[in-house]
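All protein chains of the complex are present and in place, except for one that has been dropped.
Letters A, B and C mark the chains in the order given here, with residues in each chain numbered from 1 onward.
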Amino acid sequence: MTHDQQGTERLNFFSDGVFAILITILVLELHPPHETTFHALAALWPSGLSYAVSYLFLAIVWMNHHHLLKYAKRPAIRLVWANFAHLFTVSLVPFATAWLASSGLAGTAVAAYAFVFALVNLTYMALCAETVDRQAGSSVPTEARQFMRRRSLVTLGLFLFAVGAGYLYPVAGMAVIAICLVLYVQPGSARDAIDDAKPSSPPSALP
Amino acid sequence: MTHDQQGTERLNFFSDGVFAILITILVLELHPPHETTFHALAALWPSGLSYAVSYLFLAIVWMNHHHLLKYAKRPAIRLVWANFAHLFTVSLVPFATAWLASSGLAGTAVAAYAFVFALVNLTYMALCAETVDRQAGSSVPTEARQFMRRRSLVTLGLFLFAVGAGYLYPVAGMAVIAICLVLYVQPGSARDAIDDAKPSSPPSALP
Amino acid sequence: MTHDQQGTERLNFFSDGVFAILITILVLELHPPHETTFHALAALWPSGLSYAVSYLFLAIVWMNHHHLLKYAKRPAIRLVWANFAHLFTVSLVPFATAWLASSGLAGTAVAAYAFVFALVNLTYMALCAETVDRQAGSSVPTEARQFMRRRSLVTLGLFLFAVGAGYLYPVAGMAVIAICLVLYVQPGSARDAIDDAKPSSPPSALP
Partner (left out) sequence: MTHDQQGTERLNFFSDGVFAILITILVLELHPPHETTFHALAALWPSGLSYAVSYLFLAIVWMNHHHLLKYAKRPAIRLVWANFAHLFTVSLVPFATAWLASSGLAGTAVAAYAFVFALVNLTYMALCAETVDRQAGSSVPTEARQFMRRRSLVTLGLFLFAVGAGYLYPVAGMAVIAICLVLYVQPGSARDAIDDAKPSSPPSALP
């Protein structure tokens, strides 16, 4: 293992720690009801739903992050900062989730939630630029890179659409977000994100 | 270390982080009493008991998880999702524990607690299917696999029984759960979970 | 790296995660004052003192734990359970610290605090027994092992003494605990805990 590889390893390690904490911090927002009835438990469905969607989102972000960082050959300073920017936007997810849950899926909170997803998508695109475009160089075919960039723009557009839609029609906004996530769970794109023995396919570009 | 092994390593690493956080988040639910008397401390026994049982449960789940993932040869996408599903159900344990503790072992909360244990058991069976059945292939003897599956069904049945029993008779429900756990602490099954130099024995199937 | 070494590595890793979380969870108990004056900040001295003492204690426990696990040759099931028991007692430290801080160093809370320290010492002795006595075998000289056991009993005695002393005279109890810790910070014993290239010296036995 060279010195550079060790540096990239450490970056991955630190990021993994942050992801592991964020995905478990989410559950701290699930406060049990004061009354001990199934009815009181069922009334928590907005919390439960926000928690499940955020968990799914963070799982997908983690998979994409790992797939992407396979291309990083050395922990260049620009890459490190792009990674910190990405982790910063990801760390806003529990806050947005908590607001969404406590508001009972109000329009304003759905819009803020979708906006955080858009920010995560945006910083992921910056991380892509630093990793694939700068470092991986010719190892990623041009068409694949174009496909990836186009897909990133589509998801970014959908999340931004969900900001407006969610503000006016909360349920519709959540539906757009959910559809976006479910699409990415499908093997077609997600398979590339992890299952590859040789990291030659382009990273999927959800966020 | 091949590329695949590294991928499995990372999956283990991330899961370890989540387990470490969940087992310590439990203690955040142990709020010290407002009065400074031993009497006030002793009144916390439902919290203390729930905490101890959940800690023991998570310790066993961690041991089984590690034993199981030794069989995983590559981080296939289905395995990664089964693992995220398993971690999702495990992450509900602090929530269920907090409700149990704050309710003072009420029937409804004991039922919910047992239900979360059943869910963990269920996702563990899915993880087993992805790991042993799909990947380990012929390295695990058929009888061992059958024994394992049968045992999984027995514990799942016991946890589901504890849901009903606990709703009607909370103490009985907790007793069923406790018996289930104590059985698994015995070397006979737990030994296989960790102590094996060669990962040839079937993973124990508690959850 | 053999399969056994990998197993011990993972045990260390998981324990490291738990230690890192516990030492940072402590700070969550440091709630900033409601008023924004230095006077209000200064009034938090019992919290500050408990936090500093607990931090120092956890640092020492971490160093001893690492020194000890160098002797572990394979992750035997008894060793894994002794480790979980040790981590369980360590995880009670934030709870005891929070009670101590919120009570303003009341006698009852000091006694409970010292009792948790004694429990940590006790489980550390069990971990020692599983590691040095069972596994390291002849690699640790008999006199060293006897010295270690005697020292463990002395610190255990001091912590138990602090339980009684602290209940009657809180400040005296804290002083006994503090002396105990300061003694262990001295290079003489602590040096052995980390600085050794060859793990041939007996682990220090604070907890």
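Just so we're on the same page, a contact is a pair of C-beta atoms (placed from the backbone, for glycine too) under 8 Å apart; a residue touches a chain by one contact, two chains touch by 3 or more.
Here the structure is a predicted model, which is why all the values come from computation and not from measurement.
Here the chain not displayed is in touch, across the complete complex, with A, C. Taking the complete complex into account, C:Met63 is the one of C:Leu11, C:Met63 or C:Ala162 that touches the chain left out.
The chain not displayed touches subunit C at residues 12-13, 16-17, 19-21, 23-24, 26-28, 30-34, 36-38, 41, 52, 55, 59, 62-63, 66, 185, 187, 190-191, 193-195, 197-198.
Residues of subunit A that touch the chain left out of view are 3-4, 7, 10, 13-14, 17-18, 21-22, 25, 28, 74-77, 80-81, 84, 87-88, 91-92, 94-96, 98-99, 102-103, 106, 108-109, 112.
Here is the rule we go by: only the chains that are shown with their structure count from here on.
Note: centroid distance subunit A to subunit C, computed from Cα atoms, is 38 Å.
Distance between chain centres (mean CA atoms), subunit B to subunit C: 27 Å. Shared contact sites, meaning residues of subunit C that touch two or more other chains, are absent.
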